[in-house]
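Encoded as structure tokens, here's the structure I'll be asking about.
One protein chain omitted, others in place.
After this line comes chain A, so read on.
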Amino acid sequence: MASTSSSTVRSHPVVFTTQTPYVLPSQKFMIPLDWKRYQLSQLINKALDLSKPVPFDFLVRGEILRTTLLEWRAAKGVGEEDTLEIEYFESVIPPQRMSDIPHEDWMSSVSYRIPQHFVTASYDGHLRLFDYSQNPVIDTSVHQAPITSVCVVPSSSSDTESRILASSSHDLTACLTRIYLSPEGPSASTVASLHLHTSPLSCVSSDASGSHLLTSSWDGLIGKKRRKTAPVNIKRKVPIAVLKSHTAPVSKALFATGLHAKGKAYSCGFDSTVRTWDVESGVCVNTVNVPERPMLDLAQTPDGNVLLAASTDRTVSIFDLRVSNSSLSSSTGFMMHPATPSCIATSESGKQQVVTGAYDGVARLWDLRSTKGAVTSFRVWDGMKVLAVDWAGDVVSIGGEGGVEVWRIAGGS
């Protein structure tokens, strides 16, 4: 109707809110119903008189606006008189491929936690370190069997040249490798091997201080280990605690982050559970059972509010820890994927955005406020699986069947 009679464009009362520095004065706007994101974005740009145009995305009732307001209103059945509160944020510019580092073998894990360098773990048992210009810095064979995950253990010391890498492997051990990034010549040496499991390990992760490690394995055990500083020779190490409650292979275990997360850890496994552990006592505090949803990966937002678990039924479940601080009971949302999601990475800066990689070779950027569809997706490889993603700053590094690719995601809040 509005299109037929342009003279009588109907409008809708709208209030804009934002968390960005681009704040509009709080007043009611009458927005024509045939406006889309582009017009709204232009409106804000014009109203603020920005020198450089900034594209915005709009959230209406927790959902990103992708159609005209009229269509949205018709779909939702919102009355004409209700004042809508629209939140806007800087929209994500389509990601750009920065570089790719082809590998001969599959990448099982990738990390971008060492400044200016990527650490990759490969199925041929090698740990590799690349700098920004894709030059291999270190290539060391740590395991005889495929490495399943690698993590950079944060160190409290200000020694920027030496880092500890923890890697887990199919050969039933996890290894600590010290690398030296000295200008005269980088070198790597295996520091310790961690023994506990009787099945291949699925992941290794460290806590924020870098003093403790968690290893999870297909035999359903999670080992907690203390990282001793400066060991001289290769040592066999045994865990200081074994977290034993899973009935099926554990796919991921990680220490909780955030404010209330002291001494907590989360784990997920093929028994379709997400478990919360008290690390000090080694007791399972809480179990969330999501029926028939074997978990492949687990991630937590940096503020520690949201837990995300990827499962084989092509969903990523969202567990909102704010709902009940002490115990979660069930998932609060889903992100549906067209293929099996294999890995999740949360952004350090943005609190609401998540990158997932899936077996169809597509990485997807999601906004936790709008789980209906991905904000943007970028095809990394055709028909090859994405096995690992890591997101640091505005760089997303993606590892998988075809090697490693680095993409830049700009924008976002």
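The rule we apply is simple: a residue touches a chain if its C-beta (ideal position, glycine included) is under 8 Å from a C-beta of that chain, and two chains touch if they have at least 3 such contacts; residues count from 1.
By definition in this document, contacts and distances are computed from a predicted model.
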*Undisplayed chain, where the name is taken from the UniProt record, one of "Ribosome biogenesis protein ERB1", "Rab proteins geranylgeranyltransferase", "Phosphatidylinositol 5-phosphate phosphatase, RhoGAP_OCRL" or "Origin recognition complex subunit 3"*: "Ribosome biogenesis protein ERB1"
*Among A:186, A:294 or A:373, the residue in touch with the chain that has been omitted*: A:294
*asked:* Can you say which of A:100, A:171 or A:278 touches the chain missing from this structure?
replied: A:171
*Hidden partner chain, touching residue among A:95, A:146 or A:357*: A:146
*Among A:67, A:116, A:141 or A:198, residue touching the chain not depicted*: A:198
*Could you list which residues of chain A touch the chain missing from the display?*
106, 108, 123, 145-146, 170-172, 197-200, 218, 248-249, 270, 292, 294, 296, 312-314, 339-340, 342, 359, 385, 387
